[in-house]
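This part shows chain A:
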Amino acid sequence: MEPVLWLLFSAGGVVSALFLPVLVFLFALAVPLGWIEEPGRDRLLGLLGHPLTALVLLGICVLSLLHWAQRFRYTLFDGLRLKAHERPINVGVYALALLGSAAAAVVLWQAVAARSG
Partner candidate 1 sequence: MSEPAQQTQRPYRPEISRLWWLRRRSYVFFVLRELSSIFVAWSVVFLLLLVRALAQGEAQFRAFLDWAAGPWVVALDVLTLAFLVLHAVTWFNLTPAATVVKLRGRRVPPRAIAGGAYAAWVAVTALVVVLVVTR
Partner candidate 2 sequence: MRADHDILVIGGGAAGLRAAIAIAELDPSLRVAVVSKVYPMRSHTVSAEGGAAGAFASDDSLEEHAYDTVSGSDWLCDQDAVEAFVVEAPRELLQLEHWGCPWSRQPDGHIAVRAFGGMKKKRTWFAADKTGFHMLHTLFQTSLKYSEVARYDEWFVTQLLVDDGRVQGVVALELATGRIAPITAKAVILAGGGCGRVFPFTTNANINTGDGMALAWRAGVPLKDMEFVQYHPTGLPFTGILITEAARAEGGWLLNKDGYRYLQDYDLGKPTPEPELRSMELGPRDRLSQAFVHEEEKGRTIGTPYGPVVHLDLRHLGAKLIDDKLPFVRELCLKYENLDPVRELVPVRPVVHYMMGGVHTDIDGATPLAGLYAAGEVACVSINGANRLGSNSLPECLVFGARAGRAAALYAAGAADPGPSVAALARDEERRLTSGLRDRTDGRESIAGLRTGMQQAMEDSAGIFRTEESLLGGAARLRELQERSESMAVDDHSRAFNTQVLAALELSNMLDVAEAIIAAALRREESRGAHQRLDFPARDDESYLAHSLVHRDETGAHKVEYLPVTVTRWPPGERVYGR
């Protein structure tokens, strides 16, 4: 199991490092604060609700969450010395990551539907 989780963690590390900074910069700062001209809902939905973009976004979301899960549980083990509670922590973080992934799928599917509908 550990090798697979580590591979996913690594993949998530790469993807989140490549994509998240620019996405957060654009959508969490530049757009809300009006640093760039706001593209408008239609255009954004056209872009993000495109099946291809949605698929890419889904990949980014799922891998990033798995990246978080692995790192976070080791932060708890080492940083807070909670290694003794290894099992519940493992179950907890991966349950959250899977839940998040499912939510991502639903939300992105809604966007695709809204765009075409």
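Note that in this section a residue touches a chain if its C-beta (ideal position, glycine included) is under 8 Å from a C-beta of that chain, and two chains touch if they have at least 3 such contacts; residues count from 1.
Per the selection procedure, all candidates are chains of the complex that A comes from, given by their letters.
Predicted, not measured: the structure shown is a model, and the values here were computed from it.
Candidate 1 is the one that touches chain A in this complex, out of the options 1 or 2. The touching residues of chain A, counted against candidate 1 in their complex, run 10, 12-14, 16-29, 31-33, 36-39, 41, 43-45, 47-49, 57, 60-61, 64-65, 67-68, 70-72, 74-75, 78-81, 100, 103-104, 107-108, 110-111, 113-114.
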